[in-house]
Structures are given as structure tokens and as C-alpha cells.
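Shown below is the structure under consideration.
Every protein chain except one is present and positioned as in the full complex.
Here the chain labels run A and B in written order, and each chain numbers its own residues starting at 1.
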Amino acid sequence: MDLPSGTRNYDYATDMAVLRTKTHWAFFIGFLIIVFTAPLYLRDNWLGIFNLIGITIIAVTGLNILVGYCGQLSIGHAGFMAVGAYTTGILTGSLGWPFLVGLLCAGLSAGLIGIIFGLPSVRVKGFYLAITTIAAQLIIIWIINHWTSVTGGFMGMNVPRASIGPLVFKSEASQFYLIMVIVAVCLLVAKNLARGRVGRAFIAVRDNDLAAEVMGINLLYYKLLAFFIGCFLAGIAGALLAHWTGFLNGENFTLTDSILYIGMVIIGGLGTTIGPIIGVVVIRLLQQGIIFISPFIENAIPALSTGFTTGLGPMVFGLVIILFLILEPRGLAHRWTLFKAAYRLWPFSY
Amino acid sequence: MAELLQYTITGLAVGMVYALIALGFALIWKSSSVANLALGQLVLISSWFTYSMLVQAKFPYWLGLPATILFAVFLGWAIERFTLRPLIAQPILAMITVTLGVAYFLEGVVTFVWPVSVASLPRFFPQEPVHIGSAVISQQYLWAAVISLILFGILSLFFKYHKMGVAMRATADDQMAVQACAIPVTSVFSTSWIFACVVAAIGGVLISSIAGIGNGLIETGLKSFSVVILGGLDSFIGCMVAGPIIGLCENLGGGYLTTIIGPGIKDIIPFIIIIIVMIIKPYGLFGETRIERI
Partner (left out) sequence: MSKKLVVIGVLCLALVVAVMPLAGACAPKAQPVQVLKIGMMNPSTGKAAEKGLPMMNGNNDVIKYINTERGGAGGYPIDATVLDSNYDPTKVVTIVKGFMTSGCLLFTTAASAEMSPAKASANEAGFPGISSFSAPSLYRPPAHIYGQTPDYGDDAITFANYYLQNIWKGTGKPKFALLMLNNPTGYGARDAFKAEADQLGIEVVSMDEHAATTTSEIDTLTRIKADHPDVNVLYISSTPQPAKVIIGNAKELGIYPGVTIGVCHAGMTKALIDLAGADVVEGVYGVYPCVSWGDNVPGMAKMAEYCQKYHPENVGNADYMVSWAQGLIVAKALELAVKNVGYDALAKGDAAAWQAVETQGIQKLQNFDVEGLHGPVNYTPGDNRLDKFNRVFQITNGKITQLTDWVEAPLIKYEEFDWFK
């Protein structure tokens, strides 16, 4: 991390610190204040959008650990979210267990399913693993759609609102706080994971797994651990999504969503902690922007058939993914680092 | 017993259609080691283009179908030139993801230009089904199977004897050596993508004339992945053999297992086969095992 000149690190703690200088702390606390007072001035539909952004950040952070740090390409993330969502739906809905227990079980079950479908990663990698995860997603969604007695099949399932003790999270604002707290915890976990022993092992596996094995990193353990952690976070995100929408259906978790999550990871920046946040915010706001301007475009160009703006979203995202991969494969996080460095070194920022 | 024959015949026919689409994938893999995850969407957009030629613009067959082939040529060239050439030396993750981006983009384009979302093509072949024993098979499936076999024959011969085909095989093996021999690698890539798109277009036209155009074509594309995995990613004969196998498993499974397990088992059988193949023999029936060294 770039530090201003004159800042010296005299011990390990300050060297490893995430927020090193007072300016860092000031910006961070300022940001926290803005985020946690957001419900005061945002209306419900914006709060809803930010809730969705928060949920997606958790899922994409998990995907980032799997793909960005450990290099295991997984295009089935929406399927693992579905596992988490339905677990919590069944536990809190049909069985009436408390919300927090349901949340934890959702993460664990998704993590377990992730380990099962991640077993082929020990034998294959690259494209083969990608196809396996696509197959995994389709099988999971198929089971959800057809195990009607447990999941309600195609008719879907109603999920009660989250509640901790007597406190029911019904309004968008209360869910906002719940989701933001969980997002903060997950980001903290992800950042520390990346900085620690496990994170270094993941990066070694990503860069050259044969060499990593030669150096003594147990490939089976670390690859499956990556799947477990990635899918655990996906399960938690899925559980929060279930409580937020109130209704679950296999159609919520499509292959297109999985591709979108990969896109978010890439646009944000693979292998960084802040990457998922940037990627998710950019894509979700883009989605909302397109939904917002669709009626205007439709009225402005009546010559084209109605409904063409639904195609505008995927077109734009596909284009954005392609452009980012060609022009800036390290994502917006890299641009952000460059910007910070330029700011610090100005006027010598070339 | 009569239904066994029907399932078998339908399964083989459907499998040949899957094999046709899988040929496009194998083609690209064989020449440039790029995984084309946009298969289903290529088929979809070619079918929609055929629809707009034949139904919306009302061109006659001899004009509309070659126009579709031209469109496929252009599409293949454009995809290769603009999305894959800038990424030539990048890691495999980037290549796969860019095809995902292309897939997403094409899906959007289809909804953008043809929001009507479902349509049907005029029928090319007579409706009278052919009777084989007590089973029936529609003529369209027969023609699809025949055309698949012809294309397979042409492609195999091309790869074995034609100069460009040999160049493609060489590029898949070692790009730098090919460049040292003064063969332009970029034109090899272009040609392979153009061929793949043309094959996908032909497959798309055949399937849509049977089942109509709609997003179901993307799912058919996904099932072709299972053909590719079972047969081996870089083997044409693998596609031709694995296609009917998958089709057979699908239909026999659908016919007999539905009463036991429940409806819809037919859709998931190809993907269960993928998982099984991954566990037992990841490189498929006819694929080359990759040996990696540090």
C-alpha cells in the first residue's frame, strides 16, 4: 500500500495494518457514518437497491476468494446461493427455527455442497472445472425445482422475514442495517483471510499449483477450503436474499446470474478485497440506471418493437465485461490504486 | 417394446443434432485451445437471423439461407477479431470469461432486436414422418443427422489434408513454432472461428425448423457441452460418437425413469453425465490427456 512519505513502520502490526494513517481512519469513519445514516435520507426503493447491493457483495466476495485468490473458475455461484436460500427458507419457514441458526446452517450447507461439487477441482482445472460448475448449478436448480415436497418445486416457497428475538426485520431500513452489519463482518473476514497464511496458500495455488504442491501446500485441503469458504459466503448471501424477497423460486438463481457475478468480480478486480465492492456497485447501479431510462428510450424510439429495452441490460453488461477484459484485465481496483498513487505523487504522477 | 425402439430412434436423432453443435466447439478448441462458452447463443442468434431473413424480409430459400451463412461468417470473424485477438497471450481465465461476455452480449442483442422471444421457421421438409418399424421419426431429424455426418466428413478431411487444416492442428500444438514457420496465427484463428460459427448456424437452422426458435436453444447449447466433455474436447470423432450416446441416455432415461423419479429427469441427465465423466475420465472418451510440467 502506498504510504505518504515520512510514515515509517517500526513493528509488524503497523506494517500489516489496513488503516495505517490518521487520514485513512478519518475517511473510513466518515464512510461508515454516511453508510449507517443512509436510511435517514434515502427512500425505500433506493434502500432496497442498496440491500441488494449488500447481499451481492457478500456473494461476490465469496466468488472472489474462489476465483481471484485461488484461481478455481466457478460459474455456478448462483446455484450455491440457492442452496443457502432454500436451507434457510425450509429451516425458518417450515420448521420455525430462529433466523440466526438458519443463517449459519445456510452457510454451512452451501459450503458442504460446494465441497462436493468442488471435488473435481483436484483433478481438473480451467475450462473443465468451469463446465463442472455449470453442471453443478444446473443440477442444484433442477433438484430444487423437482423436490416439490421440500422446496415447493416450481410454485416457489414463502419465506418469513428475518427476526432476532422479538425484533422483526420487515422494513427496508431495518434490513439495511442487518445486511450492512453482515457485509462488514464478511469483508473483515475476507481481508484477514487474504492477508494470512491461508490467503498466501491460495495465491500460490492460483499461480502454479504444481509448484505449490512441490513446496508442501496440500492441494486437496486448500482447494476444497477455497470452495468451502466461497460457497459459505454464497450461502449466507442467499439466505439474506431469501428473507429480503420473501418468496423463493428456482428462477431467481439462473446461469445468467452466475455469469453476472463473474463479470462483477472481473470488473471490480480479481484478487483484491475492494474489487468485489466496486464491481457490484457499478453493475447494480448500471442495472438500475437501465431500468430507469428504459421507458424514456422506448417512448423515444417507437419504431422498434416494444420491450427491446430488456435486451439492453445484457448487451451493456456483456460489452462491459468484454471491454474490461481487453482494456483493463486487473479491474477497477487497479485503476483505484493507480488513482491513489497519482494523488499521492502529484505533480510527479507519471 | 415398441417404445424402446421409438426412444432409441429419437435419441439417436437428437444426439446427432447435439453432435453438430459440438463440432463447432471442438473446431475452436482444436485450433486455438480456447473454450467457446457462447455456443448456445451463437446458435440462437443465427436462428433468429434466419427467421428475419425468411419470415420478416420474406426472402426465398435460395437467398435467405446463404445470407445466414454469410452472417455467420461475419459474426465469427467479428468475434475473433475484436474480442479474442487482443487477448492472445492472456491466461486461460481471461479467454473463457470473454466468451462468457460475448454470450451475455449476444443474448442481449437477440432480446433487443427480436423482443418477440419465440417464433417458428417455415418448414423446409415435408411433414410426413418416416416409419422405421413401429417407430416414427420426423424427416427433419433425419436430414439433421445426414447433414451432421456430411459436415463431420468434410471437417475431418479438411483437418487431415488441407493446408489450412494442418496449420490449425499445428497451432493447437505449439503456437510459437507455427509463427516461426511463417504461418499467420491470426488468420488460423479467424478461419477456425468462422467455420465454427457457420457450423453453429447450420445446426441452429436445423434445430429451429424442428422445435421453433426460443431460449430453449441456449439449453440445447449447454447440452452440447456434455457431448464435448464425453467425447473429448479436441476430437471430432468423439463428438460424433458421444452425441448419439447422450441423446440415447437422455431419451431412454426420460422414457423409463420419469415414472420412477419424477418429471423432468430428461433435462438433467446430460449434466449428471458431465459430473460422472469428470470423476472417472476427465478427458473424455477420445480426448488427449494433458500432461503438465512445472
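Going forward, a contact is a pair of C-beta atoms (placed from the backbone, for glycine too) under 8 Å apart; a residue touches a chain by one contact, two chains touch by 3 or more.
Computed from a predicted structure; not experimentally measured.
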Absent-chain contact - pick from A:3, A:18, A:33 or A:211: A:33
Omitted-chain contact residue, chosen from B:73, B:87, B:116 or B:272: B:116
Option from B:2, B:89 or B:180 whose C-beta touches the chain left out: B:2
Which residue of B:211, B:237, B:272 or B:285 touches the chain not shown here: B:211
Positions on subunit B contacted by the hidden chain, ascending: 2-3, 6-7, 10, 14, 111, 115-120, 123, 127, 129, 136, 138, 207, 210-212, 214-216, 219-220, 251, 254-255, 258-259, 263-264, 266-267
Those residues of subunit A which, in the complete complex, touch the missing chain: 21-23, 25-27, 29-31, 33-34, 37, 40-41, 43-45, 48, 145, 152-156, 158, 245-247, 249, 251-252, 295, 305-307, 309-311
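The rule is short, and it goes like this: only the chains that are shown with their structure count from here on.
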Footprint of subunit A on subunit B - complex, ascending: 35, 37, 83, 86-87, 90, 92-94, 96-98, 100-116, 222, 225-226, 229, 233, 262-264, 267-268, 271-272, 274-275, 278-279, 282, 292-294
Subunit A residues within the subunit B interface of the complex: 67, 71, 73, 75, 117, 119-120, 123-124, 126-128, 130-132, 134-136, 138-139, 142, 145-146, 208, 210-211, 214, 255-256, 259-260, 262-263, 266, 305-322, 325-326, 329
